[in-house]
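The structure appears right after this line, and notes come after that.
Apart from one protein chain that is not included, each protein chain of the complex appears where it belongs.
What follows is subunit A.
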Amino acid sequence: MISKVINSYDIHINGQQLRIIEKNELETVLQDYENKALMRNEPRGSKYVRLLIFQWSDDVLDVELHPNESVDNIRILLKGCISSLVDRGRINSKESYLVRNNGQMYEFQHGCLTTEKLPEVEKKQNMYLVNDKKIKVYEVDMELEIKNITAIKAYIHSKQDGNSDYLVLKQGEKQVVANKKGDILAYPIIEVVAVCAKEFSQEIITSFTGLKIHAEDMQFNYYLISNSQFYIEHSDIYAKGFIIK
């Protein structure tokens, strides 16, 4: 019998999935069950889900992010979330919005909710430094297509040294990006886009999924995936779910 209902909605920005839930939806819990973990983990979520919990405090949007993978493009994710809340009538449209995440305060202008300025790039030996991220780029001959994923993964693992935050394989305008753990990321990373635009003079960047990004100031939209109502039953065998990579 269903004992707990949680309302939420999912969006994606360039393939990065956000599951957005208002904090009060999670306040009551079934004994032994963990709401946040259940919303993020399988079988309700997946390794791709980033759970975003929000609540209003005075005029500030307080946000908690709970990812199963790394949190990349945080400013873009927060802007996408605000855009969606404005579109749903959960926030009145204003000139600017204050957001607090993990002790840090962000202010976003309404006119900039769908663009993000590319950060500066500094080259240091064989590494690029962008924001606080270290990026290594390898120009390769291999075809960067899904059908070659095994060879691509093997190449990435052979180049991993634990020093770089992102490892980029680049062939023409196409790129594959892996994070520090060697996991391939399906979405464009703004720091990598900055390197491709500023150091390799790329105007168009094609991500591994085929998504094309115009590499000036990064333009993006959020897309609504679903309006959802999740259920938890007392008899469910998973109290917090699981993640399988």
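The working rule: a contact is a pair of C-beta atoms (placed from the backbone, for glycine too) under 8 Å apart; a residue touches a chain by one contact, two chains touch by 3 or more; residues count from 1.
Everything below uses one rule, namely that contacts and distances are computed from a predicted model.
Think of the chain that is not pictured: of "Lipoprotein", "ABC transporter permease", "Proline racemase" or "thiazole synthase", UniProt labels it "Proline racemase". Seen from subunit A, the chain kept out of the figure touches residues 1-2, 10, 12, 14-17, 42-44, 46-48, 84, 87-88, 146-147, 149, 184, 186, 208-212, 223-233, 235-238, 242-245.
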